[in-house]
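Below is one structure, written out as structure tokens; comments come after it.
Presenting chain A:
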Amino acid sequence: MSDIQEAMRSRAKELLESGEVNAVIGWEAGRFENQTTPLITSQAAKTQRLVFNEYCVNNLGKYPRDLTAKGKVAIFARGCESRAIIRLLSDEVIKRENVYIIGIGCPGMRDRTTGELLKKCAECRHGDPVIYDEMLGEPQAKPATQERFAEIQKIEALPRAEREAYFTNAFSKCIRCYACRNVCPCCTCRQCFVDQRREGWLGKQNNIAENRFYGLTRVMHVGDRCIECGECERVCPMDLPLMSLNRKVIYDINNLFGEYETALSLDEPPSALTTYKVDDVEEFM
Partner candidate 1 sequence: MTTYSYFPGCSANSTGISYTKSADFVCKKIGIELEEIPEWCCCGTSAAKLTSYDLGYALPSRSLALAEKLDASRPIVAPCAGCYAALKDALVYAQASKENLEHVRDMINMPYEASVQVMNLLEVFSTQEAKDALQQQITKPLSAFKVACYYGCALVRPVEVCKFDDPEDPQSMDTIMRLAGAEPIDWSFKTECCGAAQQMAVPKPSRVLIERIFQNAEANGANAIVTACPLCWMNLDMRVKAINKERAEAGKPAFDLPVFFFTELLGVALGGDAKTLGIDVHFQPGAPAFIDQKVKESAQIEEERKLAAAEEARKLEERAAKLAAKKQAKAEDVHSPQGGEQ
Partner candidate 2 sequence: MSMVETTPGAWEPKIVAFCCHWCTYTGADLAGLNRMNYPANVRVLRIPCSGRMNPQYALDALNKGCDGVLVCGCHPGDCHYSTGNYFARRRMLVFKRLLEYQGLEPERFQVRWISGAEAGKFRDTVTEVVEQVRALGPLHLNHELVLSGMEVE
């Protein structure tokens, strides 16, 4: 990893100095032990601060969206970053020519306090970048240690009342900080429905009903485009089981309409809920 880190620093420096890109997106060390934080810089000198270690927990993939005014930017991309970029590209949020993707294989990231593999990384099926302009180092081909839908199947197996209690409890904890939304590469609306007070989709009051409205609508909005990076769940200060909602939608799409995984290549078909087949599953007759 230290080789990669060195390569990252020199590539980033080259790219900035040559003027090929106007900013670089990576990670730098935080104040505390094993802490990292995103580093977004246009200064070649600052590239020496770039780090790559097992604690680079942030998915940087959404940042290009905030940097469209900068022109071309370079980003260090693992599987999750690369898929987030594909998501942004498919949703026409950014342009391909404005992002230079430097691929890095990912061995999976760890919690800075416990040292354990992050849940999102244990579940990750694409640690290595799925698109890139150049690759630093070798792909890691880290296998997912968690069965993709194990969590869903476990919850589905619970009696209905327990499921209701489980999710009611979860929604009751939500503080509506919207970190899950703001970190999500699928959430790129110019104005989120929750902020549309005139339409009155939902109220600002924090209660289970409104939180449920937010939670379920979020899933309906992103579920069929979710790249399964698990960032929503990681950033949630209340530790809500957000991926168990997102993946439920993917699980059902999988079962209903055929094997489904989005954002693996640039020419992916339209997302499952914006298309149809005449002979789709019929259970409403």
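Going forward, contacts are C-beta pairs under 8 Å (C-beta built on N, C-alpha and C of every residue); 3 or more make two chains touch, one makes a residue touch a chain; residues count from 1.
Basis for inclusion: all candidates are chains of the complex that A comes from, given by their letters.
Predicted model only: the values in this text are computed from it and were never measured.
Chain contacts in this complex place chain A in touch with candidate 2, from the set 1 or 2.
Residues of chain A touching candidate 2 in their complex: 152, 155-156, 160-161, 163-169, 172, 175, 193, 201-202, 205-210, 212-213, 216-217, 219-220, 223-224, 245, 248-249, 252-253, 256-257, 272-278, 280-285.
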